[in-house]
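With one protein chain withheld, the remaining protein chains of the complex are depicted in position.
Entry: subunit A
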Amino acid sequence: MLNLSSFVQKAQQLLDPTQGLNLSESDRNPSKASLFQSQFRLPSSQHPLYEITAELTIPPANATQGDRDRDRGFQYAGKLHLSEAYLCFSTTPSSFQQSASTSSSSIFTGQTHGGGPSGNGFTFPLCAIRRVERLHSQTFQFALSIATWNGISQDAAKEKDKKDLKEQRITVQLAGTRPACERFCDGLKKGLRANVGNVGKLKKVTAECYSEYLLRPEDKKNASPPDAGLGMLFKYPGDPKKLRDRAKMRLWAEYLRDNGRNVTLIRQPTFHKLIRVGLPNRLRGEMWELTSGSIYLRLENPTLYSDTLSKFSGRESLAIDEIEKDLNRSLPEYPGFQSEEGIGRLRRVLTAYSWVNADVGYCQAMNIVVAALLIYMSETQAFFLLSALCDRLVPGYYSTTMYGTLLDQKVFESLVEKTMPILWEHLVKSDVQLSVVSLPWFLSLYINSMPLVFAFRVLDVFFVEGPKVLFQVGLAILRINGEELLDAADDGAFISVLKSYFARLDESAHPKSENPKLRAVTKFQELMVVAFKEFSGITHSSITELRLKNKDAVLNNIESFAKRTAIRNLSPDSKLLSNDELGALYDRFYGVLYERQQRDHILKQEQARRNKSSRSRIAEVASEGDHGIEKGRVGLGPSTSLMDYDAFREFLAGMSKWAISDSPTTPRREALADKDKGFYSSFKRSDALLSPWGAGPEPADHEFLRRLFQKWDADSSSTLTLQKVVSGLARIKGKRDIMGTISYFFELYDDDGDGKVDREGILRMSEALLFLSRRGLEGTLSPSNSTLTLSEGANAGQNDVPGQSVNERFLGSVSAFIRRCFEYADPDHPSNQHNAVREVQEKLQAAQLKETASEELASPDAFAIGDDDDDDDDDDDLLAMESPTGSPKQAKRSDVPGDQQPPELQLNSVQLTPDEDDLALRRRVSKAQSEKANIALDPSNPLHITLPTFRMVVLADELLEQFFESSFPTSFHIIDNLGSSNTPTSASSLTTFSSLGIGAGRAVNAALGGAPVATAPAVGRGLRGVLDNIVTDGMRVAAEVRRRMEEAQKELEKNALPGQRNDEEDEEDEDDPAGGERSSGAGKGVAYGGDPERRSVRSSDRDLLTGADAEASGTSRVGDGIVTGDLSVDGAGPSSGSGAGPGKVVGVEFDG
């Protein structure tokens, strides 16, 4: 329940225009809830559950104002609202239509235009209501008599005391259909019951309200009064006589006595008038808290402040450092802040807030504002009021980019332009930037611009009527000083005019007037009159509209500044990339983060919609930490400067085609693994928009990506900053130096950094090479390769894309790479390698390991779902997981070993259930071991390659060399976009052994078919890259075996046997050209299904094999015999499989 409601809350905040400048599309259509919350200044946990037209009757005893009707008291017609924990009444009915725009809604919201508790009425927490009775009424169907806890001391409420007290009792008559009234009353009943438990909290909250003390009978005033700020210790600013504090206090005492105190206060016209003339010192804090609504935040979680302080006690942060710098310089002229007491309070409030809202942390000017608040209120009160300020009243002002401040400056400028065109023209002409003057006004709420006493008067109104007050006052200042400002020709003159004006605010506005009354009017009074009369047209809605209009420009400005700064401040290695590249990287980096956040929000909103029906059951929710500010855009703050692995994948998929998944399986389980699975699973399929990858291609999840991420994540924080990404890419793309790229690649696989990559690593490297090349190579590649001339003829006839042959040849290069790696690898224990047998063993072992690697890659699900024998179930399952397009065919061929599942899924799976894989791996290994009579697997015989070896192996092959020189760095498209034509997602266009070599597959399978130990599954595991490696590896190992057999046949009779058999069978196959034809025909007919990319099975097969042969262990045996030998040994691999027919292999390959 809690979970759901917090989502609802988040979603509501997203829809809320006045909380945070979430000027998203929902801003133009603020939700009913947000309008409701902002009208009554309620926390975001509150939603308008019921509303009904009603008439409020305040009995004569309570009515102090207006045309008192002796008999009936004072009456207001309006609307009664019920939320989860509040009962609110207002005479200014806000129109809470679902799609109401801010402007249309605010027409109904009176003076504050939806921006505050305007009009007459009340906002009662349900726990403050003592009793509700239904009255018999003649005129109305329903009349409720509501009695509150106002003034009733809840702890020791003796009967006698109660009699002395005047119970606050009001009557509300509901005007609606009977069912509507019933519904409302039912809701109220439920709400009251649910909120009984909060009475304790309420007590805690009101205990800190000065009004409780003020209204206490004189004989009980011995107890110390509640904390009404530092002013009680250090005097309040200003001369109390001049401020007429006593008189104001008397008026307020009377008002509160009649209309309820703190949370039970009823707003009548006098209330607003009393505020406009300035609050009395001791009540100021409480009224600020009440009118800003921060008291309701406090009521929600009264101990949040102290809890936060104790929770983070002793912790350090950047914000705290910044706070410490400013503690001694916050209103230093006020005696309270020259004392440890005042500074301590300031420190605690700012620190606590920096913890609960880490996104904002601490911003200079907050110290001044909080210092001002602390003069009038307790620490706890100031803490919550600061929350209300940052979240609702001046959203974005103190954020790390201060976008709210900048935006409101733009808004202010456009208001000046509109209302004072002559002055505006003058400003433009004399090149005076208005905001250099006005920005501090807004940022510190006039506190350090005007003398304190006057700034507090502005604040009095600001907390009731909202941010528009800041604009009204600002405009009035300019209007009043207009003449003088028109004479000011530069910034300096402009500033000094205003400076001297502020210094004379207490002087008479009309010193020369004959009229003593007029003479008595101070400049400040004049300012207030001008602000609220002349600029009464400045409303909450007009401000909101202007904010909307300017938001994008402001954010763009901030973002381009941030971008410039971020790029310039990157470490020196970023200079390896061009400025354009850095800019593009920056955009991509933050683009991905932003997109992801937006999608996250959409998901949440969707969820909120789904949960709407359950909303009425939502209990009270703590709102701490929810700040409802739109996130993601750089201009809005720092919320997302870190990229996690998933975002990294998405980031790469936007740059490099190899990082795009071959088999989009939206949405996949692992994509949501880090989120609440159960929560999202219900709707993740419902809408394409809700795809975890948005509109972009689904990124691959290959081991290579993971390694790259880890490599870039230099401090192992599991997140990448822009700096890390830039540094990472700079090493690949920056120097364009082949040696650097080779080393870089090697380092990726040198896990322990000891300069060695072991057998496993070699296999993974080659796997990665195939992964990177499967969509074709880019960059400068030589068009032909002399070692591959055999295939040229065939390719020439069949290739539509000229580059394809290069890509095909690359596969050969990779297989040669593996072979050479093992050939030149150094043994970890030199003593182990004393004869040729050992060598062979190693290679065989390598082949097996290769298979173990592939095992590892196999989906663990296979073991769960597979229904056939052990060796087949991999394939079955993989088929099942394939995209649906190919499923009928696959189903038919479920026994086929050669499916071509792209590697992503398996890789994912590996992580999920390593144990299972491990088990399988061992099983296979042991099986193979026994079958191979232990010659292949010798764990005591580890080997490794070093960087020089690796380099040598790479440079030995022209294509590999070109790959590292050009193709790999080029494959990161930082600036240019990947054209959609460049990014085929279907597996059929991939350059792989399997997609190219139907014949290879067929040949392999033919060979395997007769092999005593069928290796088909190993080949046909469906992992394209793995398959390729296995094939290659197998070929190589087979060649070795053959050679060895011939050399030492007698010694190793036992081992020679399978090899011979395979040899024979393969020779048959190869010798029969018709067989080759058949296989290719089968490929066409069944699997390729008219795929234009299909190749000549035979030629590519040959191509590969020849490539392998040419490099085969230095023996002179080039030819079919060896080829078949290769395959047959491969067939002798650890995994046995069903006899694989050639067509079948193909059939599975191209389902994508």
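Operating definition for what follows: contacts are C-beta pairs under 8 Å (C-beta built on N, C-alpha and C of every residue); 3 or more make two chains touch, one makes a residue touch a chain; residues count from 1.
By definition in this document, contacts and distances are computed from a predicted model.
**Q** Between "DNA polymerase delta catalytic subunit", "Ras-domain-containing protein", "1-acylglycerol-3-phosphate O-acyltransferase ABHD5" or "AKT-interacting protein", which matches the UniProt record of the unshown chain?
**A** The correct option from "DNA polymerase delta catalytic subunit", "Ras-domain-containing protein", "1-acylglycerol-3-phosphate O-acyltransferase ABHD5" or "AKT-interacting protein" is "Ras-domain-containing protein", the UniProt name of the unshown chain.
**Q** Among A:Ser496, A:Ser536, A:Asn556 or A:Ser718, choose the residue that contacts the chain missing from this document, as touch is defined above.
**A** Going through A:Ser496, A:Ser536, A:Asn556 or A:Ser718 one by one, A:Ser496 is the residue touching the chain not shown.
**Q** Determine which one of A:Glu316, A:Asp431, A:Asp715 or A:Asp976 touches the chain that has been left out.
**A** Of the listed residues, the one touching the omitted chain is A:Asp431.
**Q** Pick from A:Ser34, A:Thr270 or A:Asn367: which residue touches the chain that isn't shown?
**A** A:Asn367
**Q** Check each of A:Arg178, A:Arg250, A:Arg329 or A:Lys575 against the chain that is not shown and name the one that touches it.
**A** Among A:Arg178, A:Arg250, A:Arg329 or A:Lys575, only A:Arg329 touches the chain that is not shown.
**Q** Footprint of the hidden chain on subunit A, which residues?
**A** Considering the whole complex, subunit A reaches the absent chain at 322, 325-326, 328-332, 363-365, 367-368, 398-402, 405-406, 431, 433, 435-436, 439-440, 443-444, 448, 487-493, 495-497, 499, 558, 561-562, 564-565, 568-569.
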